[in-house]
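Here's the structure we're looking at; comments come further down.
Of the protein chains in this complex, all but one are displayed in their positions.
We call the chains A and B, going by the order they appear; numbering starts again at 1 in every chain.
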Amino acid sequence: MLSAESLAKIDFEVSKYPPEQKRSAVMGALRIAQVEKGWLAPETIEFVANYLQIAPVAAYEVATFYNMYDRKPLGKHKLTVCTNLPCALSGGVDAGKYLQQKLGIGYGETTADGKYTLVEGECMGACGDAPVMLLNNHKMCSFMTNEAIDKKLAELE
Amino acid sequence: MLEIEIDGKTLTVPDGSTIMDAAHQCGTHIPHFCYHKKLSIAANCRMCLVEVEKAPKPLPACATPVSPGMKVQTHSAMAKKAQQGVMEFLLINHPLDCPICDQGGECQLQDLAVGYGGGVSRYEEEKRVVVGKDMGPLVSAEEMSRCIHCTRCVRFTEEIGGFQEIGMANRGEHSEILPFLNKTVESEISGNVIDLCPVGALTSKPFRYTARPWELSRRKSVSPHDGLGANLIVQVKQGRVMRVLPRENEAVNECWIADRDRFSYEALNSTARLTSPRIKQGGVWQDVDWQTALDYVAHGLQCIAKEQGAEKIGVLASPHSTLEELYLLQKLMRGMGNGNIDSRLRTSDFAADMAESGAPWLGVAVDEINKQNAILLVGSNLRKEQPLLAARVRAAVKKGAQLSQIGVFNEDPLCKLHANQLVSPSDLVSRLAAVVAAAAAVKDVAVPEALGGIVANVDATAESIAASLIAAESALILLGDVAQRHPQYSVLRQLAQALSDISGARVGIPAEAANSVGAYVAGAVPHKGALGVTAKTGLNAAQMLSSPLQAYVLFNTDIESDSENSAQAITAMQAAKMVVVCSPFQNELANDYADVMLPVAPFTETAGTFINMEGLVQGFNGVVKPLAETRPGWKVLRVLGNLLQLPGFEYSSAEQVRDEVLSGNKADVKNLLNNAVAEQSVACSVVSGLQRIGEVPLYQADNLVRRAESLQQTKDAGVVCASLNPATAADLGLADGGMVKVTQTGSLQLPLTLDERVPTGCVRVIAAHPATVALGASFGPISVERA
Partner (left out) sequence: MAIFESGVIFEGVDTSDLNCWTLDAYQARGGYQALRRILEGKMTQDDLIAEVKGSGLRGRGGAGFPTGLKWSFMPRNFPGDKYVVCNSDEGEPGTFKDRDIMRFNPHSLIEGMIIAGYAMGAKAGYNYIHGEIFEVYELFEIALDQARKAGLLGNNILGSGFNFDLFAHHGYGAYICGEETALLESLEGKKGQPRFKPPFPASFGLYGKPTTINNTESFASVPFIVRDGAQKFLEQGKPNNGGTKLFSISGHVNRPGNYEIPLGTPFAALLEMAGGMRGGKKLKAVIPGGSSAPVLPGEIMMDLTMDYDSIAKAGSMLGSGAVIVMNEDICMVKALERLAYFYHEESCGQCTPCREGTGWLYRVIHRIENGLGRPGDLELLDSVGNNMAGRTICALADAAVFPVRSFTKHFRNEFEYHIEHKKCLVNHKWC
């Protein structure tokens, strides 16, 4: 179900916690599984739950509580733009609009070529760098003016 | 203890109490939803907010611990305002579909809204809609928009059920209660979430939309299933049982019931009921009146007794029958001059009968289970044998008790295991013997001489089990259904006895059926009369079936499913000259082997008594009139006694029968209970070849559950297949699955499943199931080959 590499990474997460507290590793394990699979299908969640010996529904609760777990297949690149107030004051909303217009999709949608999924995000703790865009959940792109967005998307081509 | 004040009343409460506890103590009602005395405290509904002196804001009564001198106001302006505020929030997104809601009339939200809700809603935005969920055939989760997120159901499955099957997914307003995707709820006690749900979100699938609560009358009863004797409320409308709910009894079932207690009533209203006495003449069944039927039976039995001897007649009665019925049955038989009566239909080894000191029982009171420090389960899949007893065991483990098991299924007990040994049925004996030997070594005593012949290699598991039992202040060795049905049950009992003597642990034998203990008390066993007195002895169940008799009276049983060796039972019935079936139900196979069928009342249609596994005597009355021509069993037997001209059959009520058997004194029963067995020399029989593991699925255990439609749709109704350990399958060249042919007395073609939980050298094929009756002994030799 998951590659040996992913399992080794999950084992590293497990090693951080007391032996009887494997459950603590579920957030890390779901993240690792998601990176490998692209998204969290029910079977993936169940696999992770069984691997950590917790109830599948408990893992499902976690996978649905936290925003960054993707429970539907999405585009090759997930772009999350923060539009919360501090960012909005420095161009967050405008950056989002620019992306919508440029990609021709709304928030929560994926481009027809399956390349991009655009998501409206909440505060990422990087308001000083506004506008900010999170690329594929893990890479923070700062000061995303229209030119910076053009450049970033060009890199992703 | 400390002193506090609630609404001006001073009271003394134990340290560590919450305001809610204290309010209960002084009879003050504080509105609440999420709080439930048996579940952990969530404090999330916020309905129970009260004013506490010096606290700047209202505090939740359910979660706030009391402190000395605390002054609480439950109805002050601050408290009321807070409670009303919460009620408004609960209602804004609630569909308010009370007129068509199944919970209407017994809904906590509805009830409290009357006291705390406003007349008009200030909420004019769109209401939330939550799509329904599939929780399986028993619990309906169709209307989840009604859910108020109290999480009682979630906490129940996790904390009482032992495994979280329901969760609250998503976040905030999007939160939804659901089982894991594409999974249903499988707990054997899942129905309790219906009672726990304070609104109409989780409802009973079989019951919903069949009646309004206010149309139902509530009658007390006792569960006829496992040996716990759960207390029930049976709800009735127009002479029909519509629903079954728990009746709280802290010492027995607390406030829970198992799913079979709750849903088996479906069988009572099913078309499978037998509605009239019937006689088979010239191979054709004919409805007849009672007089004709009973004359026929009396005449037939008298003829056989006269021509072949009374010892050619046998009575096999289900231990789910009432004390009164069982007593009259044995009185009838012994009156006719023989002791061929048995209710231990699934027992195969009776060698300990004459060594017994009394009726086998739980060994402790039911509510002492929670207080054990160590428990050893021998041959038991406790969750499926005794669902609520298993919940108590989990509660004990949660408190730190060490649970060990030596078993043949390796089913997950849903709690932490101290030691776990999976063995084949034949090795059950040697592994228990190893624990005895290990305990003897620790205590530096000798293993009883009689047990010396059993070869037992002490291993680390045996040592750790022995150590755990010895170290515990209170320890219990439970011999489960598999042990009780085991071909060497008498040896297991002696070993348990020896282990008890050495370690100080007590031995418990949880009664398989509602009245297994009652059957002993009634004398419905061949080796003892009522109340344990010496009486005419006779053949036990196995003997009656292995060498066929001329006539059988089958009482409240589908004998092919209720006896240890189904194929043998069918052969015996077919060979008999006369088979009288007294049962609430029709039975396909009986149509062939029986000669007379008498519709006797199920537990809801007769007065009766059950004695549970701790010896608790619980009487009950019929809650509805007997269906059609059905008659209470005790009445049928009384008339039969009269027709056979036996003395002492002049009863005018079930109470009279009960008073006679209990000599008017209930206390005596406890004195009859004793698990001790006298020493007998035993040897370990060597078993070679494949062994069958034929467990009885939860919903095949008795004639009621077998015919309860919704229960039959669950997994616990039994999966018909041959399960082998992958290693065994590989040895047999069956590693790639497919269909196999299994053979005992008869043969069957079954799909093969590979299952790590099956011990090697074994084939697991369920017993007591219509699809497997052609096979033989549940734990006997079996062969398997590619089909």
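FYI, a residue touches a chain if its C-beta (ideal position, glycine included) is under 8 Å from a C-beta of that chain, and two chains touch if they have at least 3 such contacts.
Quick caveat, the model's predicted, so the values are computed rather than measured.
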Omitted chain - touching chains that are shown: A, B
Contact with the hidden chain (one of A:L79, A:A130 or A:M144): A:A130
Residue touching the undisplayed chain, where the options are B:C45, B:V366, B:L711 or B:I782: B:C45
Per the touch definition above, residue among A:L2, A:L79 or A:V93 touching the missing chain: A:V93
Full-complex contact with the absent chain, from B:A22, B:L39, B:V72 or B:L90: B:L90
Hidden partner interface residues of chain B, rising order: 41-47, 49, 56-58, 60, 63, 65, 82, 85-86, 88-90, 92-93, 122-123, 125-126, 148-149, 151, 168, 170-175
Footprint left on chain A by the chain that the document does not show: 16-18, 21-28, 30-31, 52, 54, 58, 61-62, 65-69, 83-94, 121-130, 134, 137-140
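Basically, only the chains that are shown with their structure count from here on.
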Centre-to-centre distance between chain B and chain A (centres being mean Cα positions), rounded to whole Å: 48
For the chain A and chain B complex, residues of the former touching the latter: 42, 46, 55-58, 60-61, 64-65
Chain A partner contacts - residues on chain B that touch it in the complex: 158, 163-171, 178-183
